[in-house]
Structure formats: C-alpha cells, structure tokens
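Below is the structure I would like to discuss, written out as structure tokens.
Note that this complex is displayed minus one protein chain, with the remaining chains in position.
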Amino acid sequence: MRDLFRVSGQLLDAATVTAAVEDARCGAITTFVGTVRNHNAGRLVQWLDYEAYEPLAVKSFERIAQEASERWPGIRLAIHHRTGRVAVGEASVVIAAASAHRADAFGAARYAIERIKQIAPIWKREHFQDGEVSIEGATADPDDRSARQTAMERACS
Amino acid sequence: MRDLFRVSGQLLDAATVTAAVEDARCGAITTFVGTVRNHNAGRLVQWLDYEAYEPLAVKSFERIAQEASERWPGIRLAIHHRTGRVAVGEASVVIAAASAHRADAFGAARYAIERIKQIAPIWKREHFQDGEVSIEGATADPDDRSARQTAMERACS
Amino acid sequence: MLVTVKLFAGLRELAGAGELRLNVAEGSHVSDVWRVLADRHAGMAAYAPSISCAVNADYSRMTAAVQDGDEIAFLPPVSGG
Partner (left out) sequence: MLVTVKLFAGLRELAGAGELRLNVAEGSHVSDVWRVLADRHAGMAAYAPSISCAVNADYSRMTAAVQDGDEIAFLPPVSGG
C-alpha cells in the first residue's frame, strides 16, 4: 500500500515515501527529511513529542499537493509525518516530489515543507534535560495568501 | 564504509547516500535522485550507458562539495554516480545534503546537481529502439565563473 | 444542540482535556463556541488572535454556522515539520 499522505506514530522510512511517487516518466525525485536535532536554541534536546489533528493533517497534505500541482503541473508529491515521541536523529517528516524536471521536484518539495510548517495541524513539544516547552509557530490559515506567497518565493529560484 | 563520493557500476541506493551525511546536529536532509526516464525528446528510451573518467569524476564531486561549503558553511554533501548500463527507472545519480537549516540543504543539493551537469567528466549515451545517440552537454571547465554563477542562481531562492 | 470540541497543544493543556462536549444555543457560530470555552478556561482568551478552526475535520472560519453533532476543532499556532 503506497500512501501518498500519512500521519502516524510509526517510524518514517524515506524509501517508502519515495517509492510512492516513483514513475517511469519522472527523471527527478527530490526528498526532504526533517530529523530531530540534538540541540535547539543552545539547549540539549532529549526528544520531541508531536501531536496532530490527524484527519485534518492528512487533508492539509492533500491540499498542499493540490497547490503544488497548480504551480508545477504533473508533480507527484507524498508527505508522511510522524506523531508521538520522536528521538534525536529520527525523522519527523518525509516529503518526496517526483517530476520530469529537476527544478520542479526541488521547488515542490521545498514548497511542501514551508506549507506544512504554515498550515498543517501538528504541534511539537521539545523535551530537554531540564524541562519541556511547547512550540507555537504559524497561525494555521490555509487561505492566507501572503503566507502562501512566502512559501512560493522560498520554493522558486 | 560510508563513501561520500563514489563513481561505480553498482546499483545506487539513496538510503546509503543519505546515511553518509546524517549527523545529530543536522535537522534537514535533502536528497536528489536522478533516474532514467522511459522517454526523451519524444523517443522511447531503452536504457542509458554512462561512461566516466572515474578518478577525476570523484575529484569533481569533492570540488563541488568544497564550493558548496563556501556558500553553505557546515553543509554535509555526498554524491554517488553510476556508470555502465542503467535501466529505465534506475538511478544514475544520488545526491544527499544535510544541514542544520533546510534552506541550506535544498540549496546545496540543487547546486550539486547543476554543477555535476556542468563539470563532472561523465558522459551518457541514450539507447532507443531504433538507434543510439551520445549526449554532449556542457564544456567541462570548473573555473568558468559564469557557469558557477548560473548554478548558484538556480540553487538559491 | 450538542457539539464536540477538539483542543490541541496549549489549548488542550489549558482546558485539561483534548475533547469536550458542549451544549450551545441553536444558531451558534464557531465564534460562539470559542467564547464559551474562553470564558470557562483562564488563559484561553489570549489565543484569540492566533487560533484557527476546523469543522468536521475541514478548515473553517470563526463565522461558520454550527450544526448539532459537529466536531469543532480549535488550532493554536502550529509547529509541525
């Protein structure tokens, strides 16, 4: 079963996500893996906890793929995000974008991670040796044109 | 053995290339896989043959990584390129770039594929049902500032 | 009418629960549901400028009308990826 969009507590596997978008017509696949770093803002991280509104998170990924295909026709995009406790070095998110053209594969993968951070209903909590902190980033408004424009500018060189 | 730079006739494995750059300080890994498409310029491709000047090709990858680290300090880059016959759907090149910052990982991976196409002493030959053709692209001059500038512009959004 | 409210992250912590059942007046909008919550839980009102919402697991607006049985989710600023 090749899920394009998945939110689950299972370990992520980049090869699985990449396989979901592979196509003999596509000569370029860009994969992005976000992993948990051992430090953040000068503090040692022990692990992260990710919480998601799962059904809406999956829909947000579908929406992001739809937005990407408007800009990069024919793009094939897959997004898997992990929930629950994620250890240092493990992946929290994997994105794969396949296209006939490498510029499109790079652009769509970058666009996807920017949009995930803007609109996906997912929240992380950082656990340090001496405490923990919930991270609050962007207001999750999928219709915010300015946010979408920012994501597009970062994606397109 | 985690080779950062490799040119060989062996099947490429994206996970191997990615593992070579993984680091607990890096939260972002961008991987690019170039695969053989089933068509090109309207003709059905049967396979590609890649020929390389292997020792110089490996040095060209080291050079590209050095260039990337001047622009994106701390970037970790790995490049594996295949030689010999590569079937449709198989990978001819895999690039992995790891960084603390996703913008750098995307930039360096994109820069690397542009530079490989510009300077790596590697040549492909396309085999169609009805013939074959050698592909000649860029003059391989690593000191061509204008080419390097073009690669950088494509990499940086 | 009865709605289910889903709360996440900081909102969940303030409410002490990720899911609540609320009785709201006929003709309520999402903003009315929010007001009930904000009145009940100290600190929640501070989120007003930065929350977004969903109805039945679709992005929605605070101005949307609420039906009996709806699942209303309030989303504090997100931090996935």
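The chains carry the letters A, B and C, assigned in the order they are written, with residues numbered from 1 in each.
We take it that a contact is a pair of C-beta atoms (placed from the backbone, for glycine too) under 8 Å apart; a residue touches a chain by one contact, two chains touch by 3 or more.
Bear in mind the structure is a predicted one, so any value in this text is a computation, not a measurement.
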>> So there's a chain missing from this view; which of the remaining chains does it actually touch?
In response: B
> Among B:Ala20, B:Leu77 or B:Val93, which one is in touch with the chain left out?
Replying inline: B:Val93
>> Which parts of subunit B face the unshown chain closely enough to count as touching?
In response: 34, 50-53, 55-57, 59-60, 81, 92-93, 113, 116-125, 134-143
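The rule is simple: only the chains that are shown with their structure count from here on.
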> What chain is most central when centres are computed from CA atoms?
Replying inline: A
> Taking each chain's centre as the mean of its CA atoms, how far is subunit B from subunit C in angstrom?
Replying inline: 48
>> Between subunit A and subunit C, what distance separates the C-alpha centroids? Give it in angstrom.
In response: 25
>> Multi-chain contacts only, two chains or more: what residues does subunit C have there?
In response: none
> Multi-chain contacts in subunit A: which residues touch at least two other chains?
Replying inline: 34, 113
